[in-house]
Structures are given as structure tokens and as C-alpha cells.
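Here the complex is missing a single protein chain, while all its other protein chains stay put.
We just call them A and B in the order they show up, numbering each chain from 1.
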Amino acid sequence: MSDGFVLHFGGFALVAATVVAVYGAIGGFFGAWKEREGLARSAYNAAIAATCLSVTTLIALAVLFLRHDYRFAYVWQNSNNDMPPWYLVSAIWGGMDGSMLLWGVMLSAYSGLALASCTSKKLRPWLTSILCVSTASFLLIVTLSTNPFRLVPTLIMPTNGNGLNPLLQNPSMLIHPICLYLGFTGFVIPFAYCMAALLSGDLSGQWIQLARRWTLVAWGFLTVGIILGGHWAYIELGWGGFWAWDPVENASFLPWLTATAFLHSVIVQERRNMLRIWNVSLCALTYILTVFGTFLTRSGIVQSVHAFAEGNVGQWLLTYIVFITLLTIVTIAYRYRELRSPESLESYFSREAAFLFNNLVLLGICFATFWGVMFPVFSEALGYEKSVVGPPFFNQVNGPLFLVLIALMGYGPLISWKRNSWQNFAKLVWRPLLAGSAVTVLFLGIDGTRIIAAVSFGLFVFVLGTIMGEFHRAARIRRELSQGEGALQSLVSVVRRKPERYGGYIVHLGVVFMAVGITASTIYKIEKDFVLKLGQPAELGGYSLELMSLQEEQFKNYAALRAVVQVRDAASRQILGELHPEQRFYPASQQTTTEVDTRATPWQDLYIALGGIDPELKETGAAFKVFINPLQFWVWVGGMIMLGGTLVLVVSAFRMRQVVRESVVTSSVVRA
Amino acid sequence: MDIGTLINIALTVLTSLVVSWAIISPLLELPAGEVALTSAEEVSVRQDQRREIFAELEELEIEFRSGKLDSEDYQQSRDELFQKAAAVIAEGDNETTPHRREA
Partner (left out) sequence: MKNTRLFLAIGVVGSLISVLVYMAATSTAQAVVTVEQLVREATSRQKVRLGARVTEDAINYQTEPEFKLTFSVQDIIPKEQAAEPLDLKKLNLKKLEVVYAGIRPDTFQPNRDVILEGYFDGKTFTATSLLTQCPSKYEVPLPQD
């Protein structure tokens, strides 16, 4: 074995994929620009070939891990002989090289999918070129800077590897990064359609339909990925929460916000042919933010518990970001005159305006979060003492902004396009508003100090009332129209007829539930550290906790300290259950992890983490961190409802067969 | 040479050949002819359009009866949608020119 590379099919496939993607980018560009069909076809084939080759590379890397081939440095760094097959596969994305490769492969796979399903002759060559630019850039970075096929510098193959960080040997590691990456990389497709439309001059609005459906897919994966990450943090890390406004978490949040804004503002373009430049910019910004997100994680410019910076990947990614940003600005400027909408905003009291405010608030949250993440960099660059901002900053700014956003969720559906009358609006709004106000008054009566919580819960009830009202009214009117349909049947029909709208309402419902859970579990959280000794119970929040046993046990690759804590209702003394928090020590990596245990009911979570042995107490007691998180359960329920609504939206977005003909009737019907 | 290296070399050569052929052959061939939409596809596209328009009409009805629209806007939007529906139906009756799907 020598320093460098050995002839291996996986390494070859990587280089081949890169070369072919570069060709696809350049050939596709000339094929599109000069309208040379042969060249465009050739570039298209190159893009498909790049997809197949990059997937092969990934499979080859998986094979190396599964066969414990420690000739390769990356395999050695991230696995050992004791790991089961599924963690061996997940170890692929456990480090820098493999995760960069995974990113590139997903970009390539999405590109192949989008190209194969694109039937527009005008857009496809440009689509090929832009998608290949993204694939080629990432694969170039992987090949030259973070190549997973480097060899170990020893002469003999090592017999065992270094092993994977025990924190990553977790079922969540199998899904969460995949989901998140599928979300991030998916946004390249709407971006490519957007650029293709601008460059080809085909601004008929067809690109919006195509961009929207792929944005929904990517957005869906990103949403689930973020929520899964929160859940993982909650049950694994032992600090009692699920979102820390950590830079890497925020990095995944930024494109989510702009994508959500885009999904709303496209509705305005489809309906009223407005906000065209806005939409093009948002689409591009979302894509740029996804690359920025991976840059933040891998460059180390801000400190984070998640970040795994090494090498000069950061510089490469930053170069790419600058390149893409400039390309976007130039392209939009080039088509500026054709893009300008003939329509304008007629009234602030209209649905267009509601969507506009929704966008402005989302972008505001995005701006604030970006500012908070980059604060250390900016403060230093501007000559001040380097400073950071943490959760208090984000909660102070984003909290109120999210409340405004949720209020808009309740307000928007009640408003019509173009203009509205106050009387009509009042008739629709008074009932949910009354219900919401009643809840607020109720909360203020119970606890007069927590005004924000009271207002928030009133707001959530208001929005819930509005959405339920929408479903109820639509189902009732549909029954009038169709005569003889049952109540449930008409509800289903309403959703099936206009899934874009009612699927969206389901997602909003999920958001409200999540908001309820987040507000309650944050504001009414009870937290205490204490020492529990055998036979001496302690009380917190209506529970009585007693340490029943504390034992040390030895396992194959870790030593465990296991506690059994009995939970009783403090008042009735009834036994409610047992909790088994644990602490593990992995000698190979010198790492300690905590295994939290929770007792979850719809009303609240009782959450216990073992803090460790006190040398003086030895085996008679230990320190525990105990949390009581009210309504935590609803955060996860809300997430699932959001997923359900997203599925409805995605299925309906892909249901409509692509209308390709350019006749006037066709294009105006599609926009209806 | 062991079997592993042989497989590696074989795969490498095979892949190179296939990929090269896929990329080079379109450069040498004549452009592919345009493929027309089959009549079955035309029908399903029109069905989609009709479904969209009727869904819009129903939604319009719901909005009006909910009290969100006034009669003037309601009438105007309804007329527009009826016009579009008529145009789609007329297209279906008109079978003179086969439409082309862009290949």
C-alpha cells in the first residue's frame, strides 16, 4: 500500500462522474445557447451517466465499509470490526468525506430524476447544464479535497478500525442525516427550473408549477429532517430540550424559511400574476442558503457542537456560493424587463397582502436568524469586540415573529383576493376571535404573570377555530351542492377537490399543534438538579421519585451505570411507573454518553437524566437532572400532522400531468 | 493478479465504454424526430384541465356562499371559468390538427 490511490472501481466511478458532469455542464450550456440538439442530447446522456456513476460510487463505499476494508483511510477512521451492518452503512455519512459524497450523489440523483421527467424541449437543455454545474462542482470538491478513497499510509492493511463516535451509533443516525440531505439537495431542482426559465426566455409560468412540486418534496424532507433532529436531541442529549438555536441547526432552518415563503408567494403569482421577480429571487435564495448551510457546518467559521470542520472545504464552498450568487443576479438583471409584473397590489386588506406579510415575516425570521448565527463574524469584522448571541436573542426576536406568522394563518383564509369588505370579514372572524379571547382571559385568570403565554394560547385557539371553520363551511356547502353526501364523505371530497388549499390547511393545523407544545414546554418547563439517595425519595411537580437501584455493568464496548427510579404520584402515592436512566462510558473513544428516560403522557413529559456518580456517595446515590415538560407530546403530534398534510400536497402537485402545449387557452387554464 | 483487481479492471473498462458511447453517439446522429402526443394522452390532459376548472368552480361557489366574495366578483369569476371550460370542450371536439409533444 502506498500513499495515494489504488485502482478501485469506486474511486474510478467518482472521477468519471465528475468528468462526465463537467462535460454535461459545458456541453449542455452550448447545446442550449446555440440550440444544437445533438449536443443537448449528449449532455443529457452525460447527466444521466453522472447519476448512475455517482450512485455506484456510494455503493462501492458501502461495500468497503461492510467488508471492513481498512486500506482506505475513511473506512478506518469511521468504523471497526464490532459494528453491526446498519451502523457500518450509516458510518458512510459519519465523517466529512462520506457526507460530502452523499451530498453530491443526492444532487446527482435528483438531477437525473428531474431531467428524465422533464418534457419541455425548451427548458431541458438549460436544465441539464445548470444541474450539471451543481453536480460537477460538488463532485469536484469531493474528488480534490474530501476524497473518501484515500489510502492509509501504512504498508500493511490495519486489522481493525478506529470506530464511530458512539453518539452517532443511534437509529436516528440512519434516518435524520438522509432526510435532512434529501431536503437540502432537493432545492437544486426548483433553482434549476427557475434559471432555465430565465435563460431560455420561457417565462410562461410553467416553471412555477414544476418548481413548486419539487420544492414541496424538498421542503417535506427538510421539515421531517429538522423535526427528527429535534427529537433525537431531546431523547439523546439529556439537556431537556429539542432546539438550541445552534449554528448548524439554524443553517438548516434558513432555507426552510425561504422555501416556506416561496411556497406561499407562488400562489400569488399563479392567481394574480404578481411578485414574479420576488419569486425568482426567493427560489434562488433558498438554493444558495442550502449551500451556505453546508458551508457553515464544514468551514468552522462559527463554533458549534455539531460542526465538524477540517481542511479547506470551506473555501471551496464559499467560492461556489459567490459564483452562484453572481450568476443569479446577472441572470435576473438580464430578464428584468420581461419579469416585471403588470399587476400591482390594490389593497392591504386582501389575500395578496396577507401572503405578502407572511413572506415578509418569514424573511424577517430568516434575516434575524442569519444575523444571530453570523454575529461573531460580523462583530469582529466591524471592529467591535467579538461577541456571540444565544437562545435568549433568538427567542426574543423570533418568538414574537412566529406569533405574528401564526396569527396570519388564522387571518389569511378568511380574506378574499383583490379586495374585501369589513362586514363580510367580521361575520367570519367573530366566532374564532371570541373563542381565542376567552382562552386568553382564562389563562390570565389562572396566572396573571405570564401574559405572553396567555396571548399565545388564545391565538392558537383562534387559528384552530378559523381552520376548523373553513373545513366545516366547505363541507356544509358541498353537501348543499351535491345533495345526499354524508358529512365525512363531503369532508374528504372537499380535500380531494382542492388539495393544494386543504392540504395546506392540514399543515397549518400541524404547525399550531407544534406551537402549542413548544410554548407550553418552554414557558412552563420545570427543571431541577438533585441528588437521589437509595431509599430517600424526592418530590418535583407532583411526582415523587425514589432511587431503587444503582448498578455498574460491563458490556462489550462500554461500561454502564444504570439507575432505576420509581415514579409515584406525590398526592395519592400510586405507582405510575419506573424510569431507567443510564450513563455509558466508551473506553475506545474515552467518551461518556447519557441515556435519558422519559415518561410521556399527552399532558406532560417527565424526563430524567443521570448526572453521574458522586465519589462520596459511591453506589448509594447519584445526581439527576429532572425536567417536567408540559404538552411536549403535542410537538411530535404536530410534526406528524404536518407530514400528513405535506403528503397530500406532494401527491396532488405531481398528479397533474404536464401540460406542454403552448396554446393560449392551455396556459391560462393551468394558471386558474 | 487476484480476482478482485480483475473485477475492478473489467468494471472500469466496461463502464468507460458504455458512458463514452452514450455521450458521443448523439453528437454523430441526426436529430430525433418530434413525437406526437397520442390521442389517449391528449384525452387525459384535457380531463385534467376539465377537473381543474370544475374544482375551481366549486371552490368559487364555496367562497361566495361563505360570504367572502360579493356578487359582482363572483359573477365575473364564474363567467371567466365558464369561458375556459367551453374552450377546453371545444378543443376536444376539434380533431383536425394532431398536436405535437416536444421530444
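Here is the rule we use: contacts are C-beta pairs under 8 Å (C-beta built on N, C-alpha and C of every residue); 3 or more make two chains touch, one makes a residue touch a chain.
Since this is a predicted model, take the numbers as computed values, not measurements.
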The omitted chain touches A
Which residue, A:Val397, A:Leu491 or A:Ile628, contacts the hidden chain when the whole complex is considered?
-> A:Val397
In the whole complex, of A:Ala49, A:Ala73 or A:Ile477, the residue touching the missing chain would be A:Ala73
Full-complex contact with the absent chain, from A:Gly38, A:Gly541 or A:Gly612 = A:Gly612
On chain A, what residues meet the omitted chain?
-> 73, 76-77, 95-96, 152-156, 158, 162, 165, 167, 303, 305, 308, 310, 344-346, 348, 353, 356-357, 360-361, 364, 367-368, 371-372, 375-376, 379, 385-390, 392-393, 396-397, 400-401, 529, 531, 583, 589-594, 611-612, 614-617, 623, 625
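The rule is short, and it goes like this: only the chains that are shown with their structure count from here on.
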Distance from the mean Cα position of chain B to that of chain A, given in whole angstrom = 29
Footprint of chain A on chain B - complex, ascending = 5, 7-9, 11-12, 15-16, 19, 22-29, 31-32, 37, 41, 44-45, 48-49, 52-53, 55-56, 58-59, 61-63, 65-70, 73, 81, 84, 87-88, 91, 99, 101-103
Within their complex, state which residues of chain A touch chain B.
-> 7-9, 12-13, 16, 20, 23, 37-39, 41-42, 44-46, 48-49, 53, 56, 119-122, 414-416, 418, 420-421, 424, 427-428, 473-474, 477-478, 480-481, 497-498, 501, 656-657, 659-661, 665-666, 668-670, 672
